[in-house]
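Only a part of the assembly is drawn; its chains keep their places, and the rest are absent.
Letters A and B name the chains as they come in the text, with residue numbers starting at 1 for each one.
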Amino acid sequence: MSGPIVVINPNSNQVVTDGLEQALAAFHKAVEIDCVTLAEGPFGIESQYDVDQVALPLAALVKSRPDASAFVIACYSDPGLDLCRATASVPVFGIQESGVLTALARGDRFGVLAIAEASIPRHLRYLRRMGVIERLAGERALNMSVDESARGEGTFERLSEVGQELVADGADVLILGCAGMARHRAVLETRLGRPVIDPTQAAVAMAIGVVLSG
Amino acid sequence: MSGPIVVINPNSNQVVTDGLEQALAAFHKAVEIDCVTLAEGPFGIESQYDVDQVALPLAALVKSRPDASAFVIACYSDPGLDLCRATASVPVFGIQESGVLTALARGDRFGVLAIAEASIPRHLRYLRRMGVIERLAGERALNMSVDESARGEGTFERLSEVGQELVADGADVLILGCAGMARHRAVLETRLGRPVIDPTQAAVAMAIGVVLSG
């Protein structure tokens, strides 16, 4: 498999795609990575409607890239994941799934830093579907919009505050519950003294594993 | 983190370490990888005694490599994993854990191709400990020694046969339950029409994720 790993930002916010590029800069030396924006995506994926509306466009994009060696859907709701898997002939990774699985190798009980309260029940259903909810210490929301969290000054302080609450809940590893917060990963890890997983980096690492396994 | 990923073969069988080198050849372009043999290891890790006797030597080896950016313990029993984690200041990955977690991103229910019948109860306890046993379709043994499986002519036919039984059990992704069978991965995947995970490659991919996440 010699084509690029295609990382798809399913929302149309270019700030988020740019953030993905930066978050994955070091991964380029391992394998070619192509970060693309889903033109049809909403500005941010926040509601169930946002999640469901991108499924078909994502599958169309996947179909249009027969050169890809793997795909990563870079939105924490893992929109369209089942459909993209049914469509592609190469592996497709969702960042919630990959982020959680990677966290399970870095700590005993994980905590999730969600952007918005409203997405938590959706994530809990997904963790039950994955069969791993027994290892959840807690999920707590920053209560910011995706755009705010990607741009905002106060994001790190909020991450740190909510991260400490999750540590108090028993989390010994934390997951950034959004595609757009990678630049806070390392410094939050230092602040909290616990591994912090950026889910896109986790998914791309898994994709690299597939590509390099030959 | 700029040091190598140190991949440790906890048995003293050089054929297995050489196999690791080959299995990881393509991964070198992503990051420096150093495959080492645990001098104190037994020729193969098959019994509970074998598992327990390597814990302290593994931790000593880990301590002796402050240059490492991550460690991989390349034996499917994940010997000494808790202790190496308590010892190292960098992440340590076990290949059973990483192989299973990676399989969960590639299929719905996984099957494990174990070397020996006797190790299956040990693996099942470990899957319960991981909290993921709900997604196990089955584990079946080749009933070969580690050495035979690493060298033997008949290994592929046996893998194919037992793999088909696991597919019949409901597995839609398979894991090679041993560090020494990577060269059969791609061809077995083709034969069975299902993803086949080499657990060492899976663990190294996760380690790369850590190293490149910055």
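Just so it is clear, a residue touches a chain if its C-beta (ideal position, glycine included) is under 8 Å from a C-beta of that chain, and two chains touch if they have at least 3 such contacts.
Please read all numbers here as calculations on a predicted model, not as lab measurements.
Undergrad: In total, how many copies belong to the whole complex of which 2 are placed?
TA: Copies in the complete complex: 6.
In this text, only the chains that are shown with their structure count from here on.
Undergrad: Between chain A and chain B, what is the separation of their C-alpha centroids in Å?
TA: That pair's centroid distance is 26 Å.
Undergrad: For chain A, which residues are in contact with chain B within the complex?
TA: Residue list for chain A touching chain B: 26-27, 29-31, 91, 93-94, 97-98, 101-102, 104-106, 130-132, 134-135, 185-186, 195, 198, 201-202, 204-206, 208-210, 212-214.
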